[in-house]
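Every protein chain of the complex appears in place save one, which is left out.
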Amino acid sequence: MHEITDEVREAVTASGLRQGLCTVFVQHTSCSLLIQENADPSAARDLERWLDRTVPDGESFYAHVAEGPDDMPSHVKAMLLPTSLSIPVLGADLMLGRWQGVYLFEHRRAGSTRHVVVRVGD
Amino acid sequence: MHEITDEVREAVTASGLRQGLCTVFVQHTSCSLLIQENADPSAARDLERWLDRTVPDGESFYAHVAEGPDDMPSHVKAMLLPTSLSIPVLGADLMLGRWQGVYLFEHRRAGSTRHVVVRVGD
Partner (left out) sequence: MHEITDEVREAVTASGLRQGLCTVFVQHTSCSLLIQENADPSAARDLERWLDRTVPDGESFYAHVAEGPDDMPSHVKAMLLPTSLSIPVLGADLMLGRWQGVYLFEHRRAGSTRHVVVRVGD
């Protein structure tokens, strides 16, 4: 889990919009976006562990295996977690709660460059 | 699961908007929002039971345990369920299907006050 709250916030600031809606969208099917607790890093590690145990590599019933043993589990995780986030904007800032941070959740073992779209509108 | 459909609908009505988009956003990381069947309360109870069984308290691998045994499971549930909902508005009303209701899904055993943002725009 890689925190991207500052990058999303900067996009909102750069837009000059004071009030509206921020949409964050990831253009991939083997990673996710997530809003989660950013106070204690141990929470993020536990989320990763839970997901790895619930969606293990190498299930015998997987037919889609050409891209490696961690590819299909990555698609399953991307099915369960968000591809897009909708965050209201007020006072030129994201209306996040006190403990909420925005994360890119990489599901591949060796993820490549990821593209995240931040769209701001009123 | 606490139904909040009427509260969200009232916010749409109060906005005076006839057509557009309603975004519902919860500012916490240990509860969720959910659109689910509101005809029969037994469906909501079964959803809660399924989630409690799939995400039990006290997993041995949890490191984030300082806030109690039901804290980390609450974050896992909040990872799996929505933090925000996007509902189209038409004719000054939410375009919900006949059986759809909007819920706040509390994951802590003793949840405190929760803040839900309802944003309406065209």
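A and B are the chain letters, set down in written order, and residue numbers restart from 1 in every chain.
Following the convention adopted for this analysis, a residue touches a chain if its C-beta (ideal position, glycine included) is under 8 Å from a C-beta of that chain, and two chains touch if they have at least 3 such contacts.
Quick caveat, the model's predicted, so the values are computed rather than measured.
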Among B:87, B:104 or B:118, which one is in touch with the chain left out? B:87
In the full complex, which bits of subunit B touch the chain not displayed? Write them out. 20-21, 34-37, 40, 42-43, 45-47, 49-51, 53-54, 80-82, 85-88, 95-100, 121-122
For subunit A, which residues touch the unseen chain? 21, 23, 25-30, 54-55, 59, 61-64, 66, 72, 75-76, 78-80, 82-86, 115, 117, 119, 121
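As a convention for this text, only the chains that are shown with their structure count from here on.
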If you average the Cα atoms of subunit A and of subunit B to get two centres, how far apart are those centres in Å? 19
